[in-house]
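Quick one: structure below, then a few questions.
Of the protein chains in this complex, all but one are displayed in their positions.
Presenting subunit A:
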Amino acid sequence: MSDKLFSAGTLLPATIEEASSLIMQGFFPVGGGTDIMVRNHAMKKTGGRVKSPLFSCRRIEETTGIHTNGNILSIGSSCTLSSIIESSLCPAILAESLLSIASPGIRNIATLAGNICNASPAADSLPVLYILDAMIETAGSSGRRSIPVKEFITAPGTTSLKDDEIVVSVSFDSSICHDDAFRWYFRKVGTRAANALSKLSIAACTLVDNGIYSNFRLAVGACAPAVVRLSEAEDEINGKALDKGSELAERVIPVYTKALNPIDDQRSTSDYRRNTALKLIANLLSEGF
């Protein structure tokens, strides 16, 4: 291809069709681009494969804004983490997890869709999106799809996004978060409060009616190739009394122990991750949110 000048507008498509066409020509879509920029910079030093050229999806109308339709909250893929955190529509549990990502200057650029598409097992938004049963809305030349987040992420760094598709939005039923009986928990364990990737993270939420758990959900991040959410453990807790937390912990900790399979890496060790995750879960149940 020639090196002739391209207009910037070409790389700021306004429609899904134009975006699909750019992808098929070899362009990579970015939301904020913060992670790709860091990776590319590192790759240039080591001679690795750089994701280039890039285009931005921010002028595609349906990737912008945060909307509600009935109980469904929908977050456009071009929305920055800061804009989501600052939105009155954003549930506190999601805001808390997004505030744990990077630092203010990155959160003003980076997007939630980017955090999801990176598909890092340590992505801080993922445990919360798993317990909210978030759906990833995609669009491409073959049409639109709505994919549960746990199916969207297929392996570390890999998603089920097809070649010609972009993520349009992330949506979930937020009504549970507005229930008076709703309680939530989010805890990220990292080396420092800002700019640290997680050693592990835990998100949990539940309804508590008359001291009884219902709709209990818990997800563990960075302790297996994918976020761990176990219906077997959740079923065990639902319908039980909050003040029987220590007994509940005794019953479900073995279930979580079996499912957690963390790795040793530069951020932490397998043993530390597993032990800390299990202690946080046991503590959460004993203290009863």
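By our rule, contacts are C-beta pairs under 8 Å (C-beta built on N, C-alpha and C of every residue); 3 or more make two chains touch, one makes a residue touch a chain; residues count from 1.
What we mean here is this: contacts and distances are computed from a predicted model.
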Name of the absent chain as recorded in UniProt (options "(2Fe-2S)-binding protein", "ABC transporter permease", "Phospholipase_D-nuclease N-terminal" or "NADH-quinone oxidoreductase subunit G"): "(2Fe-2S)-binding protein"
Touching residue (missing chain; options A:N40, A:N118 or A:S171): A:N40
Kindly state which of the options A:S56, A:S97 or A:T138 is in contact with the chain not pictured. A:S56
Which residue numbers on subunit A touch the omitted chain? 1-12, 26-27, 30, 32-34, 36-38, 40-42, 50-56, 58, 82, 102-106, 108-110, 193-195
